[in-house]
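Everything on this sheet refers to the single structure shown next.
Shown here: the complex without one of its protein chains, the others still in place.
Chain naming follows the written order as A, B and C, and within any one chain the residues start at number 1.
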Amino acid sequence: MRFGLSEEQTMLSDMLNKYLVANLPLDVVRASSEQTLHHNQEIWSGLLDQGIHSILIPEDYGGAGLSMLHSEVVSETLGKHIVPVSYLSNAVLSPLAILYAGSESQKEQLLPELASGSTSFGIALTDVVANRENTKLEINGNKVSGSATFIMAGENADKLILAAPGTLLIVDTKAAGVTMERLNTVDKTRDFSAVTLKDAPCELLGEIGSADDAIEKLLNAARISIAADSLGAADAMFNQALAYSRERFQFDRPIGSFQSIKHILAEMITDLEPCRSLLWYAAYAYDEVEDEAKLVACHAKAHISEMAKHVGRATTELHGGMGFTDLLGLHFWFKRIEVNRQLLGGPELQRHNAAVAQGWAPNAITAA
Amino acid sequence: MRFGLSEEQTMLSDMLNKYLVANLPLDVVRASSEQTLHHNQEIWSGLLDQGIHSILIPEDYGGAGLSMLHSEVVSETLGKHIVPVSYLSNAVLSPLAILYAGSESQKEQLLPELASGSTSFGIALTDVVANRENTKLEINGNKVSGSATFIMAGENADKLILAAPGTLLIVDTKAAGVTMERLNTVDKTRDFSAVTLKDAPCELLGEIGSADDAIEKLLNAARISIAADSLGAADAMFNQALAYSRERFQFDRPIGSFQSIKHILAEMITDLEPCRSLLWYAAYAYDEVEDEAKLVACHAKAHISEMAKHVGRATTELHGGMGFTDLLGLHFWFKRIEVNRQLLGGPELQRHNAAVAQGWAPNAITAA
Amino acid sequence: MELNYGPEYDDFRAEVRHFCETEGKKTKSGALRMGENRPSQAAIDWQGQLIEAGYTARTIPKEYGGYGGTADIVKSLIIQEEFVASGTRSGIQNQGISMLVPTLLEVGTEEQKLKYIKPTINGEMIWAQGYSEPGSGSDLASLKTKGVVEGDNFVINGQKIWTSSAQYADMCFILVRTEPEAPKHHGISYLLMDMKTTGIDIKPLVTMTGDAFFNEMFISDVKVPVTSIVGQRGEGWRVANVTLKYERGMIGNPGMSAMGIRGVADLMEEETISGIRAMDMPVYRDRLLKLQGRSLANKYHGLRLLSNEINKEGMGVEGLIVKLSATYLSHEIYSLAVDVMGEFGTLYDGSAYQRQKDWMRQYLGSFMGIIGGGTSQIQKNVISERGLGLPREPLVKLDQNGWELIKK
Partner (left out) sequence: MELNYGPEYDDFRAEVRHFCETEGKKTKSGALRMGENRPSQAAIDWQGQLIEAGYTARTIPKEYGGYGGTADIVKSLIIQEEFVASGTRSGIQNQGISMLVPTLLEVGTEEQKLKYIKPTINGEMIWAQGYSEPGSGSDLASLKTKGVVEGDNFVINGQKIWTSSAQYADMCFILVRTEPEAPKHHGISYLLMDMKTTGIDIKPLVTMTGDAFFNEMFISDVKVPVTSIVGQRGEGWRVANVTLKYERGMIGNPGMSAMGIRGVADLMEEETISGIRAMDMPVYRDRLLKLQGRSLANKYHGLRLLSNEINKEGMGVEGLIVKLSATYLSHEIYSLAVDVMGEFGTLYDGSAYQRQKDWMRQYLGSFMGIIGGGTSQIQKNVISERGLGLPREPLVKLDQNGWELIKK
């Protein structure tokens, strides 16, 4: 019996960590944040070399065929380093969407392209989770009209995967009738956009209305990956708080020698450490325990969003004025956690979904 | 402009405080708590002598005709001393029920009896606020059948005021067809009971279905009075915590010199002190600002219930093992606060009602 | 991630399950409230059967009356799981077994082991714990109960509190200051005191639940033979910490909170408020789900700690946080139950209309978890100092003359 990471998973994490420590100091993140497009192509290529893009793609389609727990380890590490590229869209959600909903020929064509990084994908699921702008996609044969919001990593992508209730489809970002619009969020390490479609050519992934199960599984994958990103970010913040509490002297003592600061740090680690165990199990259940997958994924997203928010707030406060400045750059992590919290449904919505998964609530958002 | 108590109100509080310090040490409370009936007749008579029973009864009917703020001051002081008699039933709700819903002849007959303390009343409103046992009262002319739960101070009362939706009525506790049953709560400073009625003689207060407004006002009076009782109890707990933190030495220092304990006490007073201002305004609005009365009363009950619970928990913890024993008797205050929290609707229900008062929620309990 | 224990354990599980289904069915689980009484004869008989089968006192050597098995945390877990799942009566649990016996095994003399362990694990010898004093709670090492050597005895005077089981215990393991001149941690001895000795006065200590599981113990000129010491004179603090280590393990079991969540969920599906099920009220439901999220995190965290232990991986701060998180969680779970029931949640002691489970008692009782075995403030000190390596509190003293540094 072993509850935890395998040696291989630990090595994956160490390798990635080492690469990011060497290649992504805060200055590089800051520089990306100042560009219109935050996506950092150099880091993107470096990560491609590390092979993390193919983790979830089966070996038959040119991938490594590894588990969600491997992917979780990667997401967590990327969150820790607030990496300005979209692993979530390109290496988790897009390949899984094709794998779960695509035809055999779509898989054979697209998955190897994703595994090698030769094609990049943006993906939009927000409007099927909680639609706030009354967007709609109307599909007529191989044309689509309508709009979608909060596409992840769409601006620099070759293709977009869009979701309508029960249906997934692909459009080419450069096709006629496709108009992209940038969405600036407070988190300047990631890119979001909206799209308007006017009779744009599209390719269905599978049949119309056949993708319900695929979307449900995608959402679980997203919940786990986003939670992992937040946990990584929160962990990084906690470590900065701990280090600062040792270095910063006020009143002739390190502030970490004041009982109030000590207790805040104790509360943070007490909140944070069990999150990792919850997340590990959620990733494991995704692959191995179908019955529990949704329940644990929803809880992981909800609970980790809440705990990471506590840690973000407490760390910012603990740094005093410094926490509020750009000098230390703490806010990059804080904002990453904030956006993750909202992405594809905040804690209230996730808890509602966890209730639905146990038959404790009807399947309606009203009760959120 | 003066926001606060008048000199007269402060004197009322001082007088009552003095009486209770002299006559109700913890041992007397404990002795009452060990009786089947917790009501303490001696204290009851002593309070009658202080004249607090007639505060809300108009002068025309033999009362003092004072304000809800006077009554709030009394409730707060009684909560502070966890007094084992029911001021709420006998001096607030029953007289107001008769005043708001009764006929002129009922007022003329009953209010002077209440003012002098010659007749005592129990009152039950719980089942019209949140009915949990599907109780019903069926009225046929001057007979009533059915049942009611959570009567306050009914066991030693001469008469009971019972509520059906829209209707208030009086039954005699000794009448044929009236069966009382004791309800033991965790708070052994107050008495509760249930009643079963079989064709019991009853007297309507006003007409059937005419008491909606009266019940609404009664509930506001109850919210304010119960919140005041909790605030008094929480205040007493806070003062005990503060005193204990000075007296109790561990590790060669008073525990109140540890920053963690100091900060807990700072948080408690920060939560608690504004509650008093909220309550004062709620009592003032009850008499003077009809538009705001319900909103502020609901908020006072909800917010003070929450803050008092924090204080109760923190005080118990701060006393360590001692807080858990009967030796200091802290638990009497803790339990009083717990029962007050639930009485006539917990914070969730109160907040829902506050939302209804602002048109933010439909008038249904579903959304509680 | 490998959540199976492996085939060698499947056989063991089958064996335990068979035992539960055959022998287990023959005995009845007694509904004994904690610390209320001595074990019944039936419990003692059952204990004998369990020791023989190796399902309790498993790792205690045969010569001291145990089963003599080797330590295997997975087998212990399997036993626990199967007993719980089948509702089989568990073995006797008391402080003698969980705290004194491991201490004796670690630092007792051969004579002490031979004399005390067997009757204790059999359930025939009951022990009280004599640690806390009215003035020494968090700062236990400041205890003042004195032991003075006169001839072959320590003569003991003082007062203890929270002495559970004292009203019927045979023996007491007690901490006594025997070297008043030494620094406070070095002046304490750990003694085994016969409760029938003259001079011991027991007074029940009623708690906020109304129960009296605990006692105050007044000790006047009580004579304890000098041979009854465990460890050396002045080393009692170290010996006591062996015991405390075992006590800490008993608090904060994450399984508790899962049961609590299940219980509140059942309650919320039954309880109606003006005809609406509490479960259909989103505000209550969201509170339940919030608690369930934390409960699940703690549950899997428990598995991770178990895994660390099985795989002999070091444990850092992860192990220190369990109690703090679990005890507050229980408190919040019971608090929700009471809120869901409204006025009816305050009913007590089998009153009419009281809901099936004694939720209010559990709610009040949960303070014992929060406070016992080190208050939350002490837990946070431990987590931050031992777990995170932050500076210890300055050893200072505050009196009328202001602050003074006791020790650098």
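As a working rule, a contact is a pair of C-beta atoms (placed from the backbone, for glycine too) under 8 Å apart; a residue touches a chain by one contact, two chains touch by 3 or more.
All of these numbers come straight from a predicted model, not from anything done at the bench.
Put simply, the hidden chain is in touch with A, B, C once you look at the whole complex.
Touch with the chain that is not drawn comes from one residue among A:E138, A:E181, A:D199 or A:E290, which is A:E181.
Screening C:V206, C:L306 or C:V396 against the full complex identifies C:V396 as the residue touching the chain left out. Along chain A, the points of touch with the absent chain fall at residues 126, 130-134, 149-150, 181-187, 192, 194, 249-255, 257-258, 260-261, 313, 316-317, 320-327, 330-331, 334-335, 338-339, 341-349, 352, 365-368. What chain B contributes to its contact with the hidden chain is residues 1-6, 69, 242, 245-246, 253-254, 256-257, 259, 262-263, 265-267, 269-271, 273-278, 280-281, 284, 296, 299, 302-303, 306, 348, 351-352, 354-355, 358, 360-361, 367-368. Residues of chain C in contact with the chain left out of this view: 281-283, 286, 391, 394-396, 398, 401-405, 408.
We adopt the following convention: only the chains that are shown with their structure count from here on.
With centres set at the average Cα position, the gap from chain A to chain C is 42 Å. For this pair, chain B with chain C, the centres built from the Cα atoms lie 39 Å apart. Between the CA-based centres of chain A and chain B the separation comes to 51 Å, rounded to the whole angstrom.
Counting partner chains per residue, chain B has residues 258, 260 touching two or more of them. Residues of chain C in contact with at least two other chains: 280, 282, 377, 380, 393.
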